[in-house]
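With one protein chain withheld, the remaining protein chains of the complex are depicted in position.
Here the chain labels run A, B and C in written order, and each chain numbers its own residues starting at 1.
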Amino acid sequence: MPIVFIPSLLRKFTGGKESVVIPGRTVGEVVRNLDQQFPGFRDQVVENDDLKSSVAVSIDGDLAVGGLLEQVSESSEIHFVPAIGGG
Amino acid sequence: MHEFSYEAPTTVDQAVKLLSADGDSARIICGGTDLLIQMRNAVRKPRLLVDVKAIPEMRQISFDPKTGLKLGAAVPCIEIHENQTMRKYYPGLTEAAHLIGSLQIQSRASIGGNLCNSSPAADTSPALLALGAVAKIAGPNGTREVPVEKFFTGPGQNVLQKGEIVVQILIAAPAPHSADRYIRMIPRNEMDIAIVGAGACVTLDGDKVTAARIGLGAVAPTPILAPKAAEYLIGKKLDEKTAERAGELAREAASPIDDMRGTAEYRRHVVGVLTRRALLGAAERARQN
Amino acid sequence: MDTPQTHQFKVIGTRPVRHDGLDKVIGRAKYGADYSFPGMLYGKVLRSPYAHARIKSINAEKALRLPGVKAVVTHDDFAPQTTAPVYRMGGEAAVNPLYLASNILAKDKVLYAGQGVAAVAATSPHIAEEALGLIEVEYEPLPIVLDVLDAMKPGAPIINTTIRRKERPDEETNIAGEFQFKRGDIEAGFKSADIIVEREFRTEMVHQGYIEPPNALGIFSGDGHATVYTSTQGPFDVRIMSATLLGLPEGSVKVVPAEIGGGFGAKLTVHIEPVALLLSKHAGGRPVKMVMTRTEMMRGATGPTSGSVLRVRMGATRDGKIVAAKCWFAYEAGAFPGSPVWLGCFTGLSPYNIDNFLVDGYDVLVNKPKTSSYRAPGATNAAFAVECVVDELAQRCGMDPLDFRIKNASREGTPSVMGPKFPRIGCVEVCEALKRSAHYQTPLAQVPGKYRGRGVAIGFWINGGMQSSAIVNVHADGTASLVTGSVDIGGSRASTAMVVAEVLGLRAEDVRPAVADTDSIGYTDGTGGSRVAFATGLAAYQAANDVVRQLKERAAKIWEISPEDVDWIDGKAVSKRNGVAPLTLKDLAPRLTRTGGPVTGRANVYATGVGPSFAGCLVDLEIDPDTAKVQVLRCTVVQDVGKAIHPSYVEGQMQGGTVQGLGWALNEEYVYDEKGNLRNASFLDYRMPTCLDLPMIDPVMVEVANPGHPLGVRGVGEVSIVPPPAAVANAVSAAVGTRITDLPISPPRLYRILAARHG
Partner (left out) sequence: MAKKQLVETTINGEPVEFLCEPRQSLLESLRDILGLTGSKEGCLTGDCGACTVLVDDRPVCSCLMLGVEARGKKITTVEGLAEGTKLHPLQQKFLEDASLQCGICTPGFLMSAKSLLDRNPNPTEAEIRYALAGNLCRCTGYDKIVRAVMDAAKVIQAR
């Protein structure tokens, strides 16, 4: 099952857990499953059925360009990170 | 920019007439490197600009070993720098002129403009003070001569009356074994306004100083002389120690402020450093004259 | 194995003359301000003299009566805006349109001196300027807060009364955002440390210093369409933001990107484009040209980058292993939320593999301009603090500063501060190249009467990918053209065209690159985040391969074989079946008509596989002990560039970023008076380096291929600005024996340190 790393400021939703192993084939499914286990988590990262503007997802080190639709594998490492900016 | 009209007279008389006729709202343009910026910022709003660059006597440099220098107030700084007489007899003033802005600015800016803009930080003013220069002024009531040390009355202010023009800068021929030097402190290597400027002119008899003048910029509401520092040196050998002491005395003459270019504390310190360096530099040159 | 490092490229890695170069050296290149249209008006913006004030009334009657004045607009002429985010940068960056509109033209309150209040269009720029003086604005001044720490204190003047911290919903605050990254057990980490260094650092706001004033020429058509000509880094960003502010559908706005005279991040958003359109709309559709003055842009109309307070505590074992780090960063957001503090939090410690850390970041409102991006935004501030502490740790451990860094360096598989593991990166390689450099191998000679010092620092930048589109057209004469949506700010037309030339077997000069307007090319994110050579390069690569696929079909047709039996090798179609002579693009191009018609390749990418980049800076300098003036004597910049497509322009990025960093280190800063007025809003007093202040900047390119890109390319635009301030501070510290903690290290500042030391 994929492993999700919880951002520091959201760990209050996961009882302080830094990472959670959770089933899911897409980022959206992973988030839904996380929310069942840790109610309120979804609202921290999702808005209007898409990732929040301030949130990006990294899967195995690469940006999940498909957002919630991005597929994840059984061995994926999933990180929620702030959205990018640049000069 | 606001609206104005423009005239380019070819004689001083015409210029004086134009300036007198248009009340307080006429202004001379020479290099324009300060004025146009002030006008863009609406700091000055002249209705008439009188361009003096077509007046021949204001564009000439003439030197006579007896009577000294007549420097046209409108001569661009770059021409001063390129002039062999200026380099030989007034190296400090020449280097001050060559420090103003970039080469682009020096192609336009003049010592007369630098003087009349009357910025406390003007580079050529301390050099002129050190040389005991005199401004030859033409006006509706004829001409008069004002020593540079009496020329400034405040930041951006001077003794010029309505209709008056600085036509020439008059400087005595350098005495034997005398020379001048100008140094400034800027954070970059070019293109800055002096945080402090120091001009020195010394005359030596053997090892001893027989005459000295020190002009300072950017450390008071106007460019100033540091007479106590200069007097201290008379009769003394100019070396690191006496120059250092003169620098300390120059510090006492300064009344600097904090601004975006530097702190008062820093300025007070650097006055001493630059005075010392300018004096030693002038003395080194004087020994060769 | 054939890798980007071993492959024998024909075009990539060479240094051809850039395609747009000629127009730029003969004065023909058209920048935004160079466009003119018949009947054109000129727009100007009235800006607030107050740093914080309520706008009680705006009366434009007198201005409108001035002959030549055609329109006056204010915030209320924009379409009504909400705080619901508008997405740009491919949805990666959200913009609050109410804040955006209010920053451009203030709504109800002005929040910094220099904020737009009203705008005028007139028949000449001079008349427009005069009209500004006739607009009567009544202000009610409010208390201001300028210092970031003051702004965080309870009881500080509140800049935006709607902002709350999550855990304190009832309290008004200037803290607009909080970020945290955490790993391991920080207390245990510090307990295991033999040496701990803790310092507080400060930096001031700095400006990008692009030379070209922001400009926009807006034409509002009667049919509801609008066109903007502008020098922007992000034409599609201008499109969505202008459309939003004017209440138009996105597709009805066309943005024509002009040549751009520098941006460094500041021109990724809109500043006057929507105003030019608004004025055009109110002036009966006449074209309106606007060009900002230097004073306007310095005062913050385009946004500087943040000043900051940075507290760093790091611990290491005696043998030089960093075991714990704690960072506390507060960045000035300016008048609206959105400093790059989280990027500082992310990047500062990322060069190092540290098991225990805690990084806290605060985005803080102050009555200064809304900050905007500046080359590797947020990273330079953080690296300044971290790299100074790392330097001191190395010193206290008695280790060479580069050996210390190599020992602790992040490598492939090291988790970055955000958590995801690094792919193949070149942090160690950069440090090693610095060590090997002739510069590092030559000791710095001391001279009597001067202080001399050497300093080193490294830096990290994440780089961007995002979306790009590219079209490659094949011409009958055997040349090709490349059309992209990426504004070329530093030579990217050349590098992307070279990629196409490499694939198609052409010379660089046989591929003509063009930057298209927003109607003529698919969506393309802005030129920022060091993404163009990487992502638009990838689109160009794929579009060229799309051409190759079609050329193989044409060759197959000519040879009467199946396309599967055709290879494309070294720019030639080669038959697998028999010994027919290969066909080049030049051979095939005249035969396209009879083999199926024109060939166009296209690609649209949302690029993944971004390769982060590292750079290092080594600097020697000399200090005049009497005046405390610092002179840089020698400077070397090392950077992992992945694969340098056009090495000259890669070097140029490295040198340019380094010099911006040196300027930041030594003299650049925003100086405010107590009323919040910027005192040095000019190039005279905002002291960027001139060429007389600098030595040659020696660039050393290290090529660690990015495994995420077919050519090994990494973004190269930004990271070089990150290390220099720390490198300079470390060099000054070495020279004078006192640790430097504040930027810039200007003569008055350094004098105070020297004077205190001498007592």
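The rule is short, and it goes like this: contacts are C-beta pairs under 8 Å (C-beta built on N, C-alpha and C of every residue); 3 or more make two chains touch, one makes a residue touch a chain.
The model shown is predicted, which means the values in this text are computed figures rather than measured ones.
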Message: For the full complex, can you list every visible chain touched by the one that's not shown?
response: B, C
- prompt: Considering the whole complex, which of C:Ala113, C:Ala216, C:Ile260 or C:Val472 touches the chain not shown?
  reply: C:Ile260
Query: For the chain left off this view, which of C:Met688, C:Val722 or C:Leu754 is in contact with it?
result: C:Met688
Message: Using the document's definition of touch, tell me which of B:Ser107, B:Thr210 or B:Asn289 contacts the absent chain.
response: B:Ser107
- prompt: Hey, which of C:Ala29, C:Leu64 or C:Val671 is the one touching the hidden chain?
  reply: C:Ala29
Message: Touching the hidden chain in the complete assembly: which of C:Val447, C:Met696 or C:Ala756 does that?
response: C:Met696
Query: Contacts of chain B with the missing chain: which residues?
result: 1-6, 8, 29, 31-33, 36-37, 40, 49, 51, 53, 76, 78, 101-105, 107-108, 189-191
Message: Tell me which stretches of chain C touch the chain missing from the display.
response: 15, 17-18, 20-22, 24-31, 33-34, 36, 126, 208-213, 259-264, 291, 293-294, 489-491, 646, 648-649, 651-653, 655-660, 682-684, 688-692, 694, 696-697
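Rule of thumb we're sticking to: only the chains that are shown with their structure count from here on.
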Query: What pair of chains has the most C-beta pairs in contact?
result: A-C
Message: Which chain has its C-alpha centroid farthest away from the centroid of chain B?
response: A
- prompt: chain A to chain C: how many Å between their CA centres?
  reply: 28
- request: Between chain B and chain C, tell me the centre distance in angstrom, where each centre is the average of that chain's C-alpha atoms.
  value: 43
- request: Spell out the part of chain A that touches chain C in their complex, as residue ranges.
  value: 5, 7-9, 18, 53-54, 56, 58, 60-63, 65, 67, 77, 79, 81-87
Field: Residues of chain C that touch chain A when the two form their complex
entry: 85, 87, 89, 91-94, 178-183, 208, 264-265, 268, 340, 342-343, 346, 373-377, 418-423, 462-466, 528-531, 606, 608-610, 708, 718
Field: Complex contact set, residues of chain C against chain B
entry: 126, 129-130, 133, 295, 626-629, 631, 666-667, 671, 679-680, 684-685, 687, 689-690, 692-693, 746-748, 751-752, 755
